[in-house]
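For this view, one protein chain was removed and the others were kept in their places.
Every chain is named by a letter (A and B) in the order it is written, and numbering of its residues begins at 1.
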Amino acid sequence: MKLGILVNEGPFTHQASDTAYRFTEAALAKGHEIPRVFFYHDGVNNANKLSEPQSDDRNLVKLWSELGEKHGLDLVVCVAAALRRGMTDELLAAGFRISGLGQLIETGIEADRLVVFGD
Amino acid sequence: MASRMLHTVNKSPFERNSLNSCLRLARKGSAVLLIEDGVYAAVAGTSVAERVSERMAELSFYVLGPDVAARGLGGAPLIEGFRVVDYDGFVDLVAEHDATQAWL
Partner (left out) sequence: MPDENEFEGEYQGGTVKRFLYVNRRAPHGTIYPHETLEMVLIAAAFDQDVTVVFLDDGVYQIKKDQDTKGIGIKNFTPAFRALDDYDVEKLYVEKESLEARGLTAEDLLVPVEVVSTEELREIMAEQDVVLGG
């Protein structure tokens, strides 16, 4: 089944991105297809490669990047939300790209389910 | 056409009205999965337990085990009828229902 994912919060203030990550990982392991992970609101901060958590804590930017690379995921950061928050192409971690909000709607149309993680 | 929704609630019922609104508006036959801070509502004997139990006959209730354990409630008795799932179970619930609604 095609499961689209929407992440509305950044990597630290809320648990939303953690839950989304674990859900995505589990869905892939079960053989589901994840056509796109879309990052909106403060979720765009999940793509910031300058993020440096303490070494004994998880690094969600890196985790998303690595999961994306391993499974060829389309990790899309909303352009309007990103611009507001100073997230530019130069700051993107590997595997992320910036695109329009239309990509979220397209995911909603084309995926069998859209699962929202937010606060 | 009858569709079956999976509702997720990630807020403590003691802080926000997300669970209340979900219980008020979830249609009979749908499922409710408590995640993150939402899991506090699954514990038996709290002031919200009765409100949850009132809808137990019409809705299926699930709670995300890793979130329960993370909050020191792994040994706590849950409201009768709750089923504990892991992330795999969360994925299955999404796949088994026609759509998912997140009550934030």
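One rule holds in what follows: a contact is a pair of C-beta atoms (placed from the backbone, for glycine too) under 8 Å apart; a residue touches a chain by one contact, two chains touch by 3 or more.
Computed from a predicted model, the values in this text were never measured in an experiment.
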{"item": "Residue touching the undisplayed chain, where the options are A:I5, A:A20 or A:L104", "value": "A:L104"}
{"item": "Missing-partner contacts on subunit B, residue numbers", "value": "1, 3, 5, 17-18, 21, 24-27, 30, 98-104"}
{"item": "Positions on subunit A where the hidden chain makes contact", "value": "6, 40-41, 79-81, 100-102, 104-106, 108-110, 114, 116, 118"}
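Definition applied: only the chains that are shown with their structure count from here on.
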{"item": "Computed distance of Cα centres, subunit B from subunit A, in Å", "value": "24"}
{"item": "Subunit B-facing residues of subunit A, complex", "value": "1, 3, 8, 15-16, 19, 22-23, 25-27, 29-30, 32, 112-119"}
{"item": "Touching residues on subunit B, where the partner in the complex is subunit A", "value": "10, 35-37, 66, 86-88, 90-92, 94-95, 99-102, 104"}
